[in-house]
Structures are given as C-alpha cells and as structure tokens.
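These notes are about the structure you will find just below.
Shown here: the complex without one of its protein chains, the others still in place.
A and B are the chain letters, set down in written order, and residue numbers restart from 1 in every chain.
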Amino acid sequence: MKPAAIWRTAFLGALVALLEVLCLTGRIDKLTMQPPHQIIIDLLRMLSAGTLNLAILKTLANSFLAFGLAMVTGTAAALVLHRLRAVRDALDPLFATYYAIPVFAFYPLLIILFGLGDTPEIFIGFMLAVVAVIVSVLSGIDRIPRVLLKTARVHQLSTWETARRVTLPCIAPYILTGAKLALAYALIGVIGAEFIMSSSGMGYEISFAYMNFDNATMYPLILLIVLASVGINMVLGRWERLLMVRRGLA
Amino acid sequence: MKTSSLDRLRNGLVLLLVLTGLWQVLYWCVGDVALRSPLETFGYTAYLLGSARFWPNLVETAQAFGLALVISVVMGLAIGFTLGLSRIANAVFEPVLVSSYAIPKITLYPILLLMFGLGMSAKVAFGVIHGVIPIALFTTDAVRHIRPVFLKTGRTMGLSPLEMAWRILLPAAMPEIFAGLRVGFSLTLIGTLLGEMFASQRGIGYLLMNAIGLHNVDLIMSLTFMLTLFAGAASVILLAINRRMQQRT
Partner (left out) sequence: MSPAGRPQVSLRQVEKVFTPPGRKGASVQALGPLDLELFNGEFFAVVGPSGCGKTTLLELVAGLSVATSGDVEFEGRPIAGKILQGVGVVFQEDASFPWLTVTDNIGFGLGKLRLSAEERRDRVESALAMMGLTAFAHSYPAQLSGGMRQRVCIARTLVMQPRLILLDEPFGALDQQTRLLMGDELLNLWRKTGATVFLITHALDEAAMLADRIGVMSARPGCIIDVVETGWPKDRDSRIVQEDRFGTITARLWRSLRAESMRAIGYQGVKA
C-alpha cells in the first residue's frame, strides 16, 4: 500500500474510532446514533435474518434498471445530439440548469401517469441520471481528435463501424465518468421517490424505521446504501483510471 | 464553433417556447388530474405571490439557502486550496472527497434530523453536504493545474505567500473555481430544498412536500415552475459570467 493510502485508512479509521468512543461514552446518545460496531452487527443480523432482503433487492434492482436505461439512452442521445448542432445549442441552458430543478416535484405526476408501483420510481431515477450521462458523453465526443475520425474514413468504416470501433472506445473514459454520476443519481432518484411515496424498498424502510425510532434498522440500511454506492463508484473509478493511465492522461 | 451571445439568447427563448409548448401538449394528454396548463399555472403563481402565507416560507428558504451557500463556498474553497496546494493532503483526502460525492446524500436525511433536529440547521446542513463537495473538487483541480510558470514568475518577483494567493493563484484558477461555484450553487439549492422537504416544517420545500401529500396540483405546479425559473435564470447568468471568464484565459 502507498503511504497516502495508509494515511487515508488511518484517518478514516480514526474517524470511526472517534464516533465509537463518543457513542460509547454517551456524548452521542443512543437515540441519535448507535456505535459503529453495533451498526455493523445489526447489518449482519439484518442480512442473515433476511426480513428486509426483498426491500433491498427491490431498491437495488430498480436503481440498476434506471442506471442502465440512463446509460444506454444517454449515450445514444449524446451521439445523436452531437450531430444536431442547433438542437444541442438550444438544450445547453437546460442541461446547465437541470440539477437545480427539484425533479421530485414531478413524482406525483408520474404516479398518476404510471400508477403507484416501480415504474415512477425507476423513471425518476432515470430522469436524474440521464442528463449526467448526456453531458459527460457529449464532452467526450467533443474531444475526439479529428484525425482519428479521418483515419476511420480512410479505412472505409461505415457510420456504425466508426461508432463501434473509434467513437465509443475513444470516449470510454467519459462514459465511465458519466456512469459514476448516473449511478449516484439513479440511487438518489429511486430512494428519494421511496421516501416520498411508496410502500416498499429501502427508502420506505428507512423512513419507517426513522418514524419508529428503530435505529437498529435505520443505520444498517443507510450504511448498506453508502457502502454499495461508494463500492461501485470506486470500481468504476479504478476502471476509468486504468483507461486514463493507458492513454498517458493520468 | 463559437456561439455569440445573441445566438444564445435566441436559443434560450426557443427552448422556453418549446418547453412551454410541450407542457401544454402534455396537459392536453394527461388532463386535470395531474397537471395544470401553463396559463393556469401562471395565474395560480400570481395568486400565490399575492397570498400572505407564501412570503414567510420564501424568506425562510432564502435564509436557509443563503446561509448554506456561504458555508459551502467558504468550506469548499478552504478545502480546495488546501488539497490543491499540498500534494500530500491531496493524495490522502481527494479519494475520500470523490467517494463521498458518490453517496446518495438523500439517504442521510434521518441522520441529519437526529443530529440537528427539525428546523433551520438541519436544512442548512443538508444544503451544505450537497454543495461543498463539488466546490472543493473543482477548486482542488483548478489550483493544481495552474501553470507552474506563473508560480515561478511570482517567486522571481519576490511575492509574499499572501500576495501569491491573491495576485496569482486566485485569478489564474478563477474560471475553473467559478465553474465549481456554479455547480455548487445548483446543488446547494436542491440540497436545501430536499432538506426542507424531508426535514422541516417551513419553507418552499415544505410547501412542496405538503402539496404532494395533499395532492394540491395547483401548488405543486406553481412551486415547481417558480423554482425552475429561478434556478434556470441563476444558472444562465452564472454560465454567462463563467463564459466571459474563460474567454479571457
């Protein structure tokens, strides 16, 4: 391990230890937070008991579905938008504003459109995630060196082959950047929607546990979401870094 | 290809018209159950602006947002400059920052509620945890990528560290830092609103959450319309300033 990684681990370890001490000595009372070791024990107990596995599975599956849809649609939309200069120029201010708009306000509308079920939740996650993908992929396409596209023409590649063999591999790091954001946004969308109006899923379970002062359920669920999002983000980040290093960009 | 500011203005107007058109079409398709037409929304917005119960909530939100923004900017810049100038601090802490950017912070609202209680501080904290990270990350990057020759020039002229920061670091990194502030502005706003939706009993976010719960479509539409308009106008202005800065460098 590199020295920086050791320091980082030590820092995070110290932070957890501090929390542990504060909780054990009662400086943070039990109603506010459980000591970290207790959260981990609760998490393991919760997972092995399996009572909430269905809720966990539902939320994760919906988030991944929203994420996947956003990746495919967003990348395709960016490839098309890049060719439609005028449309893109017109949409630019929308993209710049998008993440300040409270997309959750549209949730009731979506419930009426799609009924109370998984669809409006997935749709919210998708709506939040897709713009991050479009913006990242567009900035990737803007940065493709012209000479590479000329090379594709010299090799007589069709439009489809050019996309598959030149454009997509060239923008791969940007797609991964988009993927990291899209994953976070898909989770925010799905879990947020479950907070607002839902009868199942991790978001629902967390707010239910919160109302009932059930910290033994609430904290493990939050920890699980944090671990899952940070874990997947780190994997994508590693991958992104590998590509950048290979290209001499990092 | 360069787009002139006149073209941009035209693009913005076209976008507004198209969106309003789509809204109207959607209204025709969906009907009164879930939507109001643009015209009805404008009308209700005017009524809302004239009503007494709206303004205290707006003031509440403005205060929370303003406070959250100030804290986000100050903390973000401090973290950014520290990580940008110190190689070691950067190597140790930047991955932590990047990872925490990925956490869906909305899940943390119960913890913030338990820590701060229902009220002002909880929603300010919610705004700050959304806004501070992008500002810190952009600033770190900006400071780290200042051309070394600028720093060398400063050193050969015998500038003190403070002069160095004020006369070289800040102006050189400003366009990039400002881009971070722009993103931070949006995210602090949405964070504050989410905080109000889940962790408050006052403010625009609370009104919105309440309207969702009571299925008050008029109110939902009006509030969303106003928030979008405000966020849109602010980000267009900030974007224009940012563009002007980047043109200079």
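Rule of thumb we're sticking to: contacts are C-beta pairs under 8 Å (C-beta built on N, C-alpha and C of every residue); 3 or more make two chains touch, one makes a residue touch a chain.
As the structure is a computational prediction, the values presented were derived from the model and not from experiment.
Would you list the chains present here that the left-out chain is in contact with?
Hidden chain, whole complex, touched shown chains: A.
Given that one chain is not shown, which residue among A:30, A:45 or A:155 touches it?
The single option touching the absent chain is A:155.
Per the definition of touch given earlier, which of A:91, A:128 or A:166 contacts the omitted chain?
Missing-chain contact among the listed residues: A:166.
For chain A, which residues touch the unseen chain?
Touch set of chain A with respect to the missing chain: 145-148, 150-151, 153-156, 165-166, 169-170, 172, 243, 246-249.
By our rule, only the chains that are shown with their structure count from here on.
List the centre-to-centre spacing of chain A and chain B in whole Å, with centres computed as mean CA coordinates.
One centre to the other, that is 19 Å.
Help me check something: in the complex, which residues belonging to chain B touch chain A?
Result: residues 1, 3, 7-8, 11-12, 14-15, 18-19, 30, 33-35, 88, 91-93, 95-96, 98-111, 113-115, 182-183, 185-187, 189-190, 193-194, 197-198, 205, 208-209, 212, 215, 217, 220, 223-224, 227-228, 231-232, 234-236, 239 of chain B touch chain A.
Enumerate the contact residues on chain A facing chain B in the complex.
That would be residues 2, 4, 7-8, 11-12, 31-33, 85, 89-94, 96-97, 99-102, 104-109, 112-113, 180, 183-184, 187-188, 191-192, 195-197, 202-203, 206-207, 209-210, 218-219, 222, 225-226, 229-230, 233-234, 237 of chain A.
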